[in-house]
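The complex appears here minus one protein chain, its other protein chains still in place.
We call the chains A and B, going by the order they appear; numbering starts again at 1 in every chain.
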Amino acid sequence: MGRPRLWRVVILVAALIYFFGPLVASIKYSLIQANGSYSLGNYAQILSNGALRSSMFTSLEIAGIAAVAVVALMLPTVVLVRLRLPQLTLLVEGVTILPIVVPPIVIAAGLAHLQGSAPEWLVRLWFNHPLPALTPVYVVLAMPFTYRALDTGVRAIDLRTLVDASRSLGASWFTTLTRVILPNVETAVLGAMFLTIALCLGEVVIATIMLYVTLPVQMIQVGAASPGISVAISILSFLFVFVLLFLLSFLAGRRRGSSSVRVI
Amino acid sequence: MGDPAARRRRGIARPAGAAWLGMLPFSAYVLIFLGLPLYEVIHGAFTNDSERLTLSNFSAIFSQSQYLIPLENSLILSAWTAALGAIFGTWLAAAVVASPAGSMLRRVVSSASAVLAYFAGVPLAFALIAALGRPPGGVITTWLKHIGIDLYASGFNISSLFGVGLAYVYFQIPMMVILITPALEGLRPQWQEAAENLGATKLAYLRHVAVPVMAPAFIGALLVLFGNAFGAYATALALVGSAIPLLPAAIESAINGNVLVNEDRIAFALGVEMILVVMIVMVLYGLVQRRARRWLQ
Partner (left out) sequence: MIRFEAVRRQYGSVAALAGLDLEIHEGELVALLGPSGCGKTTALRILGGFDRPTSGRVLVDGRDVTDVPPNKRDMGMVFQAYSLFPNMDARSNVAFGLRMRGRDKASRLKRADELLELVGLSEVADRYAHQLSGGQQQRVAIARALAIEPKVLLLDEPLSALDARVRAQLRAEIRSLQQRLGITTLFVTHDQSEALSMADRVGVMQAGRLEQLDTPENVYRRPATAFTAEFVGAMNRLPGRLGDGGQVQVLGQRLSAINANGHQPGAAVEALLRPEAIGLFPDSAGAGEVTQRTFLGSAVRFEVTLDGGQRVLVESSSHDTELAVGARVGVRILAESVAIAAPGEAAPPEAVAALA
């Protein structure tokens, strides 16, 4: 039944204009130069501007490490709670919801205080560079979504049976986790990693308060003088994350369709 | 090594202590990287400079208008952006849910919603500056001025509280779409058919069945949207900067000493204030969720 009803058409068209309007406007904005001509100058600047490039690499590094770290931390925990410690389920769920309940600005306030009052050796170890300072925090920020995604993925497979089978065949816990469980929660893991990457690339509050320069922080700084570049980066990052999630939706669909379970 | 049966026996007989040991990484991690900052905030909010327990920080933030105004602005902004997001988000979600699950429309909408809901912040701010900035900077405002509608002359400014609110609606609507879609999918077609069979018009069905059934989920999502806007700061930071009269900006100013030096404790008290508001929202949400779950099984 595809007969388009008025109320559907109205909102879909309105949404199209409302959401794609600024996108189209931004694309035009990013292509206009000071003299009124169109060119890809702003996009070229992304690569040529040294400060921007280095902040981009910093952010990508942080995102990559955080994405792996959050899965490495949360997947065993999710499995452990499901299999051995089900009584902790509510507690763990409550803890992983904290980073949503506590606004990032508040966490940033606490961290900034630590940063300011920490002894010299700790500062050198932890706070000297955005990578060790921000990555662990971003992992915490990513916990809510990651926990939920992984928990959903683990619940969809017969965890008990897979683990028992693997262990009875002689596999160690590490092997079981990496070779048996991980491939079977692929979609959930990928989803969690993509969202973590998106989060890291977009997080600006904590970075700003703690006075580190990551990509979004740099975008704001650059944006004051040359907004065109920042708009160009914005468009690219939107597209990047959209493509990631769009592709992920196909992967998720495929998985649900096939009821096969990979063991090795 | 022994035969598999013996190995398995050993595995089952392993004390539960090993499992608890397995929780150590997670627990330690959370304690250090979440617990520690939180402790600093809560401890700092309730003590004074001589490390004595006090409520003076709280009396300060609840008596001085420089802290009450941001609170008020944050609450109002969160409320209206949540309301708009909830209404239009539900409308949009309802229009999309009518399409089959694997269709292109649904895929695009769900991916785009996820992008905007979770990733907005800085890129969204710049997109809106590009679109609605002061002419000749904003593409849309310039075009509107060209055809006779001068928004900035009538007082509109994207780098204002209203502009920030407008930006928030851009991620509130997608977030609502994400939150309300499962509930919409839980509306069984038999209910509408049964209602029509019994003589109800489409409107009567909505009024007597669909709306009451969806109400708990709608209210729950509305609460989440409120909490979401209340705790947000990235977009405001990129659009306006820390001068914006919102609670997170007040915290930033207090920490980075824009107004007075060493106002850390005020910042912590404001932080506890924020946590309290969001906690109230979450408790209400939990209560509403239980009702929603029962009906939409």
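We adopt the following convention: a contact is a pair of C-beta atoms (placed from the backbone, for glycine too) under 8 Å apart; a residue touches a chain by one contact, two chains touch by 3 or more.
Predicted, not measured: the structure shown is a model, and the values here were computed from it.
Within the full complex, the chain left out of the display is in contact with B. Checked against the full complex, the one of B:L36, B:A98, B:L166 or B:V209 touching the unshown chain is B:V209.
Taking the complete complex into account, B:N197 is the one of B:S50, B:S65, B:S154 or B:N197 that touches the chain left out.
For chain B, the residues touching the absent chain in the complete assembly are 188, 190-191, 193-201, 204, 208-209, 212-213, 294-297.
The criterion applied here is as follows: only the chains that are shown with their structure count from here on.
For the pair chain A and chain B, the distance between mean C-alpha positions equals 16 Å.
On chain B, the positions that touch chain A within their shared complex are 4, 7-8, 11, 16, 19-20, 22-23, 25-26, 29-30, 32-34, 36-41, 44, 88, 91-92, 94-96, 98, 102, 107-108, 110-112, 114-116, 118-124, 126-133, 137-140, 170, 173, 227, 230-234, 237-238, 248, 251-252, 255-256, 264, 267-268, 271-272, 274-275, 278-279, 282.
On the chain A side of its complex with chain B, the touching residues are 7-8, 11-12, 15, 19, 21-23, 25-26, 28-30, 73-74, 76-77, 80-81, 84-85, 88, 92, 95, 97-114, 136-137, 139-140, 145, 167-170, 195, 198-199, 201-205, 208-209, 216, 219-220, 223, 227, 230-231, 233-235, 237-238, 241-242, 245-246, 248-250, 253.
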